[in-house]
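As you look at this complex, bear in mind that one protein chain is not there, while each of the others sits in place.
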Amino acid sequence: ACSDGGTGAGEATGEPVEGGTLVYATGDAEPTCLDPHVGGNYPQALISTQYLEPLVGRDASGEIQPWLATDWEVSEDGLTWDLTLAEGITFTDGTPLDAEAVKVNIEHLQDPDTASSTGYLAVEKIAEVEPVDAGHVRFHLSEPDSALLESLSTQWTAIQSPAGIARGTDENCAAPIGTGPFVVTEWVPQQHVLLERNEDYASHGPEADHDGPAHLERIEWRFLPDPATRWAALQSGEVHVIDNPEPEAVVTAEAAGITHIDAPRPGSVNRIELNSSQAPFDDVRVRQAFVLSADVDPGIEALYQGVATRSHSPLSSVEPMAYSDPSLFVTDVAQAERLLDEAGWDEVDDEGYRVRDGERLTVRLPVSTNQSVAAEQALFEQIQANTRAVGFDVVITPLDLSAWYGALAAPEGGGENDYDAVSAPYTKVGPDVLRILYHSDGTVPAPSGYFANLSQVTDPELDALLDEAARITDPDERAELYTEVQRRVLEGYYILPLYDQQNHFLTRGVEGVTTLGTVSTPTFVGARLTS
Amino acid sequence: MSVLRWLLGRLAAAALVAWVVATVVFFALRAAGGDPSEAILGGPGSQASEEAVAQVRAEYALDQPLLVQYLLQLARTVTFRLGDSYARRRPVSELIGDQIGGTLALAALGLLLAWVIALVVATAAVRARGPVARRAVGLLRGAEVVASVTPHFWLGAVLIAVVAGGLGWLPATSSDSSLRSLLLPALTLAVPVAGFLGQVMRDGLEEAHTAPFATTARTRGAGEGSVLWRHSLRHAALPAIALSGWAFGSLLSGAVVVETLFGRPGLGRLLIDATHSRDVPLVIGVVLVIALGYVVVMSVADVLERLVDPRLRGRLEAVRTAPHGEVVS
Amino acid sequence: MSPVLDVAGLTVAFPGVGQVLRGVDLRLEAGRCLAVVGESGAGKSVLARSLVGLAGEGGAPARVSATRLHVAGQDLTAAGERQWRRLRGQDVGFVLQDALQSLDPLRTVGAEVGESLRLQGVSAPERRRRVLEALVRAGLDEPATRAAQRSGEMSGGMRQRALIASAIVSDPALLVADEPTTALDATVASGVLDLLAELRDAGTAVLLVTHDLGAVARLADDVVVLDAGRVVEFGPVDEVLRRPSHDVTRALLAAVPRGSRPGTTPPGGQEVLRAGGLTRRYRLPGGGAVDALDDVDLLVRRGEALGVVGESGSGKSTLARMLVAAEEPDAGQVELLGEPWSGLPERRRRPRRHLVRLVPQDPLASFDPRWTAGKVLTAAVRAAGSDRSPAELLELVRLPQAVLHRRPRAMSGGQRQRLAIARALAADPAVLVLDEPVSALDVTVQAAILDLLVDLQERTGTALVLISHDLAVVRRVCRSVAVMQGGRIVEQGPVEDVWATPQAPVTRALLEAVHPLP
Partner (left out) sequence: MREAAERLGATRLVRSLGPSGLVSGAVVLLVLLAAVWPDLLAPGDPTAVAPARAYLPPGEGGLLGTDASGRDVWTRVVHGAGQSLGVGAAATAIGLALGVVLGFGAALGPRWLDGLLSRIIEVLFALPSLVLALLLVAVLGAGVGPSVLAVGAATAPGYARILRARAQSVARSPYVGAARLEGVGAPRAFVRHVLPNTVWPLVALATLGVGQAIVWVSALSYLGLGALPPSPEWGAMLNASRLHITTSWWLTVAPGLAITVTAAALTLLGRRLSAVAPA
């Protein structure tokens, strides 16, 4: 149904032409800063892919590939990394890409003034950056980090011109300077960002299909929050590419011969995390009962109409180390009932909900209206209806992003820890995301009260496995450890995996659009409008 | 003398509005939870470090007692230095300045369209002769009521799906102030308002058309057209003008929805984003501008009403009764 | 000479209402005035409107037919809208019944008066000249100023004149005036009638619709009496008024207040109300002030009927409000039965409120629209703490018992006035103050109410203060009268003396406005 990096296959398209302006309509929030070092969220990654490039890339098979760094080597103890930088690359302001520039970037990420969040975590273990000579840079780590290259392959650690960074946050946010195929020339808030072609483009990444600058002359990057409007705009030819289409639109598009790119995000899957730190989900039997009665397969099929496929793994299907176990997730209502009885939830009130010690079996499920699309919210409603059959009272509360984080956050950060189940996607390249999501360290809140381990798993054995995996660089051993981690997470019924983090693009009147193998953002290096 | 008093009254109202807005928004958003420093440090869910948070709190005086923060905010509001947006790190006045034009253009065109539609419908209604035409007028009345209760978001979605997506006549999105791109969103805004205005105008027109002065005009030899243009319409316009102040407020409210729907830049969308990110200065700024804009528009409607109706001059306060419920602005 | 108006067999019907005019014949020549009289609802206004093709104005479309319909020399028996429109304004001037609302309040008087000229395509300067001239002819001073004003800035009399100016601006052959004086007080009305007479003498044919027989006697050459859409009598004024041949005509004539109150003057009774040095000043919106009352002394004794007359704005209603303590005077005081009445806190007045009752000018407005007559009376009885029953009160004012369940809105004007009086009587008041109790009623009803008042006083002995602008009305009911002007009492004494030998110029003017019937 889909084609990675597909060319306009079905639709009777015209001839590809050089130049022209491509209009991209995004449904993601408009970044408040175009520099992904600041904060660090997916919308920033999406747009910065066009003008900033990371040190390394990753191909479709999950293999790390050279990009701004052509070669790398790690010491025996895993504490020293030597990187060789590509030669003759300059930033679009003319500043050369050298070891000093890399040092400035890492320090920029680590500077509290930058207020970096995602990138800061990625380079947390880099203790010192040592420019060996212009073309070589050495990272000294505080402890071994097997995920370092994966971390460095994301847009959140992309390399910018030191001169650009030196301008200060405000200016750099408005127009970061990188090595990418396009340059930010204008940003009209709430309207668009204009990206002009970088005529001297030379730092081609793994996805580039030709040398030299991009075919397109310009990209108009528009913010169009309403999915129905985005779809209508694509249909009427006002825009060439849209992201975050509704499943409906994808199905209709495929029938109409509009190109569909399905590029699931790396890192974790979309799943419902069950808060194991408090009743009722502090009991594995209750968690299992919930999972066994949720019966999500028919819902996913109906709601997504084949656009999303069911997952049985904590990791995205694009992660080579993903481990699945469908046998754990078969629907078994009778077994669920039995488990609840065993766990002491053996009474039923007049409305049909289970009760224990006079307390109802309530599951509070806050839903972020910004992060969960309509189909997903509908799926939650189905889960609500299905689990009700065995006596769960699922209370779905739609919240705006701030309130949602507020509901999740730990009391220390002013939050309420007010959830029993939640779906919080997490995008990161590589299996190291497991450490963030399931290591007990992940229950320690940041000053804001935010913490990533929302199932609140605190399992010393799991911690040990994760720590070990983070140190070990041997791919096979690493894979083995991560498989074990995933098995424990699945068997503990901490999560109910749903499907990959959906990341779809529809394109019309353009060909050669591909997505990066890292965080699956689209690149327009090889794209051409078709007349 | 009375003009001066009127002006002073308006200014007092504006000052009061400013104070209330600043107070309400400030405390509302602070009560809403979520530390403002989050908004500053890359939005909700940020994992900014301890140092970064401390630094920001000091910089924005967030470490001061709440009352001090409130007074600071009040001082900024009173002096119209609205401060910097937390999330966008740009002066609020600049952000609003960038967006206000688009919203005003949209609301103005919406109001204009509403007036045109209402006028056409109302005049058609009073000029209808014969049973078929009367029946059509009956239907029109129904249509007015239905129009007045049609939710913007739904109307807009239907228009986008049909006119833009299906027929491809007009763009689905609206990014600039060209007529082509403004038409659909403005129409979306205009239809419900036109429903209200149309009802009011038709009532007024029917009343004026049978008033003794209209009969007198006929006894002087005036034709129906002449009676309409020279007499009845002015009378019918009066309540509609009074209502337009309210309508403008409703259009601004509608803009929040319509701008999001059509992907138009503007104050409405700015406000939603700002609220979602708990960007206190920005929310105060936008709400303030909208509220003051409303005061201004009401004043303009007042003046217009007085221009059309000399009877109102000298009277300080005209009793305006918007058709009801609709008073949701 | 061919008549300006020649109508035969004019029939007008409204769907759902039926025939309103049934074969009316009319004839009117240039330089003459034809009056159309009849009771309310007889079809006078419909007749007038039919003459300009606007019979169905303001309601359902009318079905009009006539065997002959000649107006200003044109045959309009089968005329279309276009032909009618040419006639209107140009050949026929029309003064509508609702004079106060017949000028568009949003347009200047100049624009209104000049409208028919504009429709005829008269150039602007020429138009202005003729508008000013018409305003002068209509008896308005400062025509240029008036032309720039709007109707809201003018008094009732001025509006009526402006309306007449708009009707005569293009020198029509026929002027139709529908009740041109009802809204005006006596002296102003008199001036308007003079104006119409002048126009008639200048050669305009005038069709005057009215229920004021005095005006008919003074102005008309011929008179047509309408009853239920039929002409029941037609002839020269003198003849019809002197020797009425039809019952309707006779009833109309009988109703005109004439003569003085029968019976003898009762001996001076106990003092009921005494007002001394009453002064009240109102501030006007544009700055400045008006003395509505200026040092007024008044004495009302038990069993007495005192009339208060004066032109509009002379302070009559203000005086009434002071007497019933609805308002405090700026200076002076009112005493009730020898004890202080004005200047007390309301709390102390309340126990004696039942002694004084006001029958307001507009009775309809004084009833809660949601209350039935029965409820109105029950409440009044309870407030007064009396033991009368509503049925008894209705009896007193000769209202049928069926009225008890009706709301005031569903009653006729006369019935409402009676109800207001009944309500006032609930308390057995020592004094009853009536503010213009009959000015809004048509003559026959008016006569009945006046008779009722005389009768009531005879039976109950309540003191009456009757306020009116019509000396003839006061003479019917009262034995003494006070004449007011500019907030002062300028003349006071027995009615017959004042009637016979008026002293103050206002009194003379008021008397002149009362036109004796032949």
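Just so it is clear, A, B and C label the chains in written order, and each chain counts residues from 1 on its own.
Basically, a contact is a pair of C-beta atoms (placed from the backbone, for glycine too) under 8 Å apart; a residue touches a chain by one contact, two chains touch by 3 or more.
Everything quoted here is computed from the prediction, not taken from an experiment.
For the chain that does not appear, the touching partners among the shown chains are A, B, C. When you scan B:Gln55, B:Ser148 or B:Ser232 for touch with the missing chain, the hit is B:Ser148. When the missing chain is restored to the complex, the residue among C:Glu126, C:Asp330, C:Asp368 or C:Glu512 that touches it is C:Asp368. Considering B:Val3, B:Leu16, B:Val68 or B:Leu179, the position touching the chain not shown turns out to be B:Leu16 (whole complex). The residue touching the chain not shown here, chosen from B:Leu72, B:Ala161 or B:Val300, is B:Ala161.
Think of the hidden chain as still there; on chain B it touches residues 12-13, 16-17, 20-21, 24-25, 28-29, 31-32, 141-142, 145-146, 148-154, 157-158, 161, 165-166, 246, 249-250, 252-254, 256-257, 260, 268, 271-272, 275, 278, 283, 287, 290-292, 294-295, 298, 319-329.
Counting the whole complex, the residues of chain C in touch with the unshown chain are 324, 326, 349-351, 353-354, 357-358, 360, 362, 365-370, 379-380, 383-384, 405, 407, 409, 423, 427.
Residues touching the missing chain, restricted to chain A, are 227-228, 246, 248, 252, 298-299, 301-303, 369, 374-375, 377-378, 380-382, 384-386, 395-400, 402-403 (touch as defined at the top).
The working rule: only the chains that are shown with their structure count from here on.
Between the Cα centres of chain A and chain B there is a gap of 39 Å. Centroids built from CA atoms put chain C at 87 Å from chain A. Residues of chain B touching chain C in their complex: 210-213, 215-223, 226, 230-231, 234-235, 308-311, 314. By the touch criterion stated above, chain B contacts chain A in their complex at residues 32-35, 37-53, 55-56, 87-90, 95, 98-99, 157, 160-161, 164-165, 168, 171-173, 175, 260-263, 265-266, 269-270, 273, 275-278. By the touch rule above, chain C contacts chain B in their complex via residues 52, 54, 57-58, 85-90, 92-94, 96-98, 101-107, 112, 115-116, 119-120, 150, 152-153, 163, 166-167, 285-286.
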